[in-house]
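Quick one: structure below, then a few questions.
All protein chains of the complex are present and in place, except for one that has been dropped.
Chain nomenclature is as follows: A, B, C, D and E, assigned in order of appearance, with residue numbering initiated at 1 for each chain independently.
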Amino acid sequence: MRIRNREKPFGIEKPVTARGQIVIIEDRCKGCGFCIEYCPNDVLRLSDKYNSKGYHPPYVAHEEECVDCGFCQMNCPDFAIFSVEVESGEREPAPAESVKR
Amino acid sequence: METINTIQEQKHPMDDLLRMDRIPHIWCPGCGIGNAVSAFAEALRKLEYDLDKVVVVSGIGCTGRVAGYIKTDSFHTTHGRAIAFATGIKLGNPDLKVIVISGDGDLVSIGGNHFVHAARRNIDLTVICVNNFIYAMTGGQVAPTTPIPAYTTTSPFGNFEAPANVPQLAEAAGAVYVARWTALHMRRLADSIVEAFNRPGFSVVEVISPCAMYYSRINKLGDGLDMMQFYYNNSIIRHGESTDNLNIDYQKEIIVGKFVDRERPAFSESLNEWLRKDQVE
Amino acid sequence: MDKILEALSKGIEKSGIGRKRVCLVTDILYDPEVLETLKIDLFHTSRGRTIPFATGMKLANPKLKPVVIMGDMATLGGNHFVHACRRNMDLLVICANHFVYRRVEGESASGDYDTVSYSPYLLFENPLNIPHIARSCGSVYTARWTALHTDELTRSISHGLKKKGLSVIDVISPPAELLDFYYRHSEIRNGEDTIHTGIEEEKKIIVGEFLERERPTFIESYNRQLEEVLGDQFVKIEV
Amino acid sequence: MLEIRFAGFGGQGIIRSGIIVGRAASIYDNKYSTMNQAFGPEARGGACSSQLLISDKKILYPYITRSDYLVAMSQEGYSKFESEVKDDGVLIIDDDLVNTDSTKKVLKIPSTRIAEELGHRIFANVVMLGYVIRVTKAVSLEAMRKAIPESVPERFVDKNLKAFEKGYEYA
Amino acid sequence: MKADPRDVFTGTYYIDGDVAMAYGALAAGCKFLGGYPITPSTEAAEAFARIAPRAGARFIQMEDELGSIASVLGASWAGQKAMTITSGPSYSLMMENISLGAAMEIPFIIINIQRAGPSTGVPTCTGQADVMQSRWGGNGDYEIIALAPDSPQEGFEFAVKAFNLAERYRCPVMLMSDECVGHMTEKVVVPEASKIDIEPRRFYKGPADAYLPYKRDPDLVSPIVKAGDGYGIYITGLSHDEKGHPVLESGNSYDLEHARALNRKSTDQYLVDKIRKNRDKIIEIQEENTEDADVVVVSYGISSRVAYRAVEQARQEGYKVGTLRLITVWPFPEERIRELAGRVKGFVVPEINYGQIVFEVDRCAEGRANVVLVPHGGASVHQPEDIYAAIRQLLESKKRYENVFEFRTILERKVFGGGMLKNRS
Partner (left out) sequence: MSGYEACAEGALAAGCGFLGYTPIQPSFGIVRRFITRCAETGATFVQMEDEISSLAAVLGAVWTGRKALTVTSGQGFAQMMEHIGLGVMLETPCVIVNVMHDGASEGIPSMPGGGDVMQARWGSHGDYEIIALAPNSPQEMFDLTVEAFSLSERYRTPVVILFDPVLGRMKDSVNIPEAAKIRVEKRKYYKGPKDGYLPYKYDEKDLIPSMVDISQGYRFHVTGLTHDEKGYPVMNDECQEWNVHRLVNKIRLFADKIVRMEEKYLEEADVAVVSYGVVSRDALTAVEAARKEGIKAGYFRLQTVWPFPEKRIAEIAAGIKRFVVPEINFGQISLEVERCSRGRAGVDAVYHAAREVGKPGSILKAIQKTNK
């Protein structure tokens, strides 16, 4: 299976990507690693700390790489992670439909 | 973790669809049932259907607990009888959208008869069958879907029974919509559920899901991530494949896709027609 | 009804496997007088539970060839049927397809379409295509005859008795007064794809031998798998 | 009569710990022992506990009245059973997973961390056992060394014995 | 007859009750298990699946419980000792075929690891609420035998005993264990094969043409044959005559006159009488200190071990307390309770349910002794203090109570510290 990449919006030369910020609800995490493995942009890493259940939750290693694709959220079996769109001054805001999940 | 601190007030996007007060759920790390629920919730969100009119019915088993986590009217019934229970709900109030989410053992083994007959009657239900090749809640017994020669606790020397082919059974019994995806095909699965949901009649979506605890451990297949990786490498999308070819062999490639999409008169239509005819006579 | 027993009796004779080895498991009530002449062991079990009963018998005494005659197979015992096909238990299953529950007057069974004269209600449920289900689930031999196709039925039964694995014979056996009607409205099409064998109103009933194939039976796979893993420790099931 | 309670999550080997010690006691040390278990529907992550009684006489009442030792590998297990421990009893906890403020005697071992150093966290229970046996002297060392290989899958015997020694040494 | 050494895994084990029962069944010569997984009985089926292929026994996991029990009936008629292992709701599903098994007089056993109910209840926790169900759960009249072990060692022994009784009386025998015993791990000693007594199946030995499936020996039990031996038997779940033929004239219209002629000696009468008339031989109880007791604690299964602590405490304080443990829950030892009722002040019945066996005790006490139920909703065992309190309460009471409930209302206030209606959670 291929993970769908963001499509280039027509008429804009430089690809504009949405920026996302990831929220991790650590105590729900069971450390399965799906989000880390299947993040298209390798944003996440496994942390060393233990959560209350004794698992290692992920942490955001490359925050700037997140494009708010929402795959970590869908792929998390424990509903412990999701991303929200953040607007960054450095980049142009992404077209609305491309960030809509 | 600073990310949490900054936007902790953000709600999880599934909050309205799931009973977050019950999370963390009971499923093991690396289990794919959570993914299936996630896809289902996504489908519900896409549908924009009145959630008050959606009913989720589950049987018993790991997947049987799904009903408890979805924030609609939901029923956790007895082992194998989810479809029968759902039939009652659908006929009692035909305006409802009734969805059965349960496991392979529940739907195909003990509930096989209800599965066949609900498909034959073409009762308007959507059945999501999460197939993890094993009875997980009771501790890893051989299921009718266990491939040859997988090891389980009740087939300690390898399974030798031919596994059931869920899409084929569904097709033969008369289901109008049959699809299969793995727990990794999240978006396609969600789309498929949407399609099944909109199809009047008995629709079946099979979800191949890793059981990281019992199935993979005894067969030394690694953890949930390894099994997901296996699906990643070995699943082939072939829409419209003949259901004869959909048997799943041990650690062989898995054909996924949408296999059946047809129309047959649904039960409630036939019943109404019959009642009308009866009255005329 | 008696037509099936007659065919069974002749079929046993013809197959030459011996009356001792055959044992009949059924949920239909038979007249004991008829059975005495048949001289085979008969077990009249609870409705729909014939196939698991026969499964237990086969495994406990693999020399037996249990023959299952099911009345309302398609309803109560549907699940057992599906799974016995999947396992390929070495049984011969004869579905006495009455279209109605014989013993409950005037009721619709899920077998096939309605017989208006017999049932006061029109049947509105979709019928189940028994040969197709059998094929899909993995039976090795599937045929359908009406009860009046005596010779063909005998031949099929004899074949089913000799065949290793689960054979399914769907016998259209409505009440006596309708038998002839169905006989005349049947059409023999051997080797027909079971997808087309559904019985529909105002169409001919397709009969014939639809399917024959080889699959390892439950006991064969059991022996092979366990011998491979356990070696000498395994006590094999002798057939 | 020695009463030990193991508590933790499903998947940590809580019940197996009870079985290993019980087996060592009843088969190799010729004592009587009864092991009872309580677990939730979850295979992993649910609350789980086992209670082990070891005695020189036949055990009639098969449950813990007040435990001599509580081996806690989760916060939940700790808070649930802390009060059950005798006043002069001992709490043995995994200090990465359990926070304590008990007035009773507390012994700490980072068993999960040690197990992870050894290769996998599933050995945490055996590391813990090594520690527990040293502390409690519930059964003889020889008995444990015989009981462990019998109670774990063959391919993990060496690792488990190593984990056991590690825990034993830690004490 | 002695057990077949190949099936007996002699040795000393540290195993739980479920596994011990599987070992016991194999030692008793069980050659067939038709099972379906359900917590908490799976360990037994798993153990059986592990060892069965080496003992020439067969394990099949059927598609559902109806299938597994029906396959057991079939296997038994094919000449093998057969059993199924189950629990909770699955047991409820089997009721129809238990009734069929009783009517066909098939020897088979069911191991029921009771869990907390009703419905799905608490699957991983204990209960004792299937006791009445095992006696009354099927439709129609029949009698069964039920045994209740209280330790893994007894699990092993009673499994052998259950098979012996089943073969002896050609009836279903229930091994009513509970989750506590099933999951309790203790030392189990499996003796040598020569030390295990096995009741062989009562095969018919006379001439083939004279065989009648339901012609009874003086003890009301008839010998059995195997399917496939050429007897041409007709076995039915309908009411039948000696030949096994259903009581009917022709086709499907029943011959009422014929039925009437047979009525007094009908199938049901025998199904009931063969147990009731042999009850003295079947019933087993274990008594301690009942000779001079003021109070007798009647219990079975795990409750008897829990009650031990309360009884011990009471005796230390000088109360005369005896214990009566039911080894066979069914048939119920009515006579013994009647005898004791005349002598003692009362009975205390701790059960992990809201009153089942206590009604039987109450019935047999005939109002001559107070009967106290110490109920428990399930999912765990009694606190010994509750049982002790009930003993004290009983000894203090002067009044003769009208029924079990009346006493319980008082008890509930004292023991549980709340009225009936108060939410206790």
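Quick note on the criterion: contacts are C-beta pairs under 8 Å (C-beta built on N, C-alpha and C of every residue); 3 or more make two chains touch, one makes a residue touch a chain.
Computed from a predicted structure; not experimentally measured.
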item	value
Touch with the omitted chain, as defined above, among B:W27, B:F40, B:F85 or B:F133	B:F85
Contact residue for the chain not shown (choose from B:S74, B:Q168 or B:S203)	B:S74
Sole residue of E:Y36, E:F59, E:W77 or E:Y91 that reaches the chain not shown, by the stated touch rule	E:Y91
Residue in contact with the excluded chain [from E:L26, E:A49, E:A75 or E:V122]	E:V122
Contact footprint on subunit B, counting only the chain that is left out	19, 22, 51-53, 55, 57, 60, 67-68, 71-78, 81, 83-93, 95-96, 113-114, 116-117, 271, 275-276, 278-279
Hidden partner interface residues of subunit E, rising order	66, 88-89, 91-93, 95-96, 99-100, 102-104, 114, 116-125, 127, 129-130, 132-133, 135-142, 236-239, 247, 254, 256, 259-260, 263-264, 266-269, 271-272, 353-354, 356, 359, 362-363, 365-368, 376-380, 402-403, 405, 420-421, 423-425
Positions on subunit C contacted by the hidden chain, ascending	46-48, 75-76, 78, 101, 103-108, 110, 120-121, 125
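Assume only the chains that are shown with their structure count from here on.
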item	value
Topological distance between subunit C and subunit E, in contact steps	1
Lowest number of touching-chain links that must be crossed from subunit A to subunit E	2
More contacts between chains, B-E or B-C	B-C
Mean-CA-position distance for subunit D and subunit A (Å)	40
Residues of subunit D touching at least two other chains	40-41, 44-45
Junction residues of subunit B - those touching two or more other chains	24, 27-29, 109-110, 112, 137, 139, 144, 157
Chain-to-chain touches, reported pairwise for every pair that qualifies	A-B, A-D, B-C, B-D, B-E, C-E, D-E
Complex contact set, residues of subunit A against subunit D	30, 50, 52-54
Parts of subunit D lying in touch with subunit A, wherever the complex brings them together	9, 12, 44-45, 73-75, 96-97, 112
Sites on subunit B touched by subunit D in the complex	24, 26-29, 65, 136-137, 139, 213-214
